[in-house]
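What you see is the complex with one protein chain gone and the rest in place.
Order of writing sets the labels: A, B and C. Residues in every chain begin at 1.
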Amino acid sequence: MSAINPENWLCSNRVVRFGDTDAAGVMHFYQLFRWCHESWEESLQSYGLKASDVFPGCRNIGDDPEIALPIFHTQADFFKPIRTGDYLSIRLLPTKIDLCSFQVQTTFECSGDLVATSLVRHIAINAQTRKRCALPHNIDLWLEASSVNAQPRPL
Amino acid sequence: MSAINPENWLCSNRVVRFGDTDAAGVMHFYQLFRWCHESWEESLQSYGLKASDVFPGCRNIGDDPEIALPIFHTQADFFKPIRTGDYLSIRLLPTKIDLCSFQVQTTFECSGDLVATSLVRHIAINAQTRKRCALPHNIDLWLEASSVNAQPRPL
Amino acid sequence: MSAINPENWLCSNRVVRFGDTDAAGVMHFYQLFRWCHESWEESLQSYGLKASDVFPGCRNIGDDPEIALPIFHTQADFFKPIRTGDYLSIRLLPTKIDLCSFQVQTTFECSGDLVATSLVRHIAINAQTRKRCALPHNIDLWLEASSVNAQPRPL
Partner (left out) sequence: MSAINPENWLCSNRVVRFGDTDAAGVMHFYQLFRWCHESWEESLQSYGLKASDVFPGCRNIGDDPEIALPIFHTQADFFKPIRTGDYLSIRLLPTKIDLCSFQVQTTFECSGDLVATSLVRHIAINAQTRKRCALPHNIDLWLEASSVNAQPRPL
């Protein structure tokens, strides 16, 4: 029974901006992948991880993380057009796949309608050798906390 | 003497995300222009304008705005490297240039350091004929309110 | 027995640019979707279609196309890191799904290694009503020509 509300780190919102659209007047499809990656970064941050714990190139750190988390698979489904000014409710459902990999399913809703979903799978590798390795401990903690607290959602 | 604090619509914050960087480890330069345009959109929204008042292609409107506001000049200066996880304080200084055009100067600070500035100039045109016209009334109101309330800042 | 070599419109090349990377030193994942969409546009153009036949907002046309081709599903797999300066060989495999939809599978190779694949599915809709409709004739022609001429490739 955690005092931390899972909504704090698995839910976020964003407003669709003009530069996200194309000449058909709707969101250009690959912006969704930017949004789901940024929502994942925001989730880690809200949970309490520092960017420098996870990503290379951050400020004020001696060394980059030893483990990198490249994406090996991603997919998205688009159900309704998404437009400039739309207020999106974003919900993340992270799942551990195995010792070395995890996935994040993301749903995007607008005014109660499901407008798009995405799925991104990451694998842990040693940043120097690029060989597969166990997930970093802090990502494991975030995955466990997210699984325990997340409301199951029927498909 | 407005009850509305100018900080509400001329200031915002953003966290630099991993996808904003390049292989040199720092923010890739043109992301700054995305940020300043998104901050401008956020400012209009915080002031009380609807996206559909200003931008074409929005939801639930019969017609697109009659006046478009294309950018005719933009510039930026970069003072310090900007990195993943940096928490940026963004401040807008909008100014009317003449009846048909305005500009927005934007400053980006990180931990009290000025890291970058940008300047974007927009001109009002009739969206159909693309001929120059007077700024829309709601943009004029935003410009006036922003000028009255904005704290003057020495260069 | 066409005089037109299918290589002319189903194959292209691109050099990975610095802005395509992130602070991990490799291509940031969603750039791949930009590349596969641009390769599709290039394929239509090489086959002989004009941009204004397919996309809204082009120059010198009275009206936008009546039929829009939004994306309803997309996915990608990433096999090896892709880096600045990499010379990619891109091959498209378009397939008609049904009267209203088609897909494009795209493979990205670097120095003979398969580095990534993508799949994008488009559906034809009336641009005004957004109701499903038959694919435009020129897209049907491109799909047929591509299927007839394309070399089958083992998975």
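A few comments on the model shown:
The rule is simple: a residue touches a chain if its C-beta (ideal position, glycine included) is under 8 Å from a C-beta of that chain, and two chains touch if they have at least 3 such contacts.
Model, not experiment: these values are computed from the prediction.
Looking at chain B, the residues touching the absent chain are 23-26, 29-30, 33-34, 37, 55-57, 68, 70-79, 81, 120, 127, 130. Think of the hidden chain as still there; on chain C it touches residues 15, 17-19, 21, 25-26, 34, 37-38, 41-42, 45, 50-52, 55-59, 83-86. Where chain A meets the omitted chain, the residues involved are 18-19, 21-26, 28, 30, 83-84.
Everything that follows uses one rule, which is that only the chains that are shown with their structure count from here on.
Located most centrally within the structure is A, per distance between chain CA means and the overall CA mean. Per-chain Cα centroids separate chain A from chain C by 26 Å. Residue positions 25-26, 34, 37, 55-57 of chain A are each in touch with at least two other chains.
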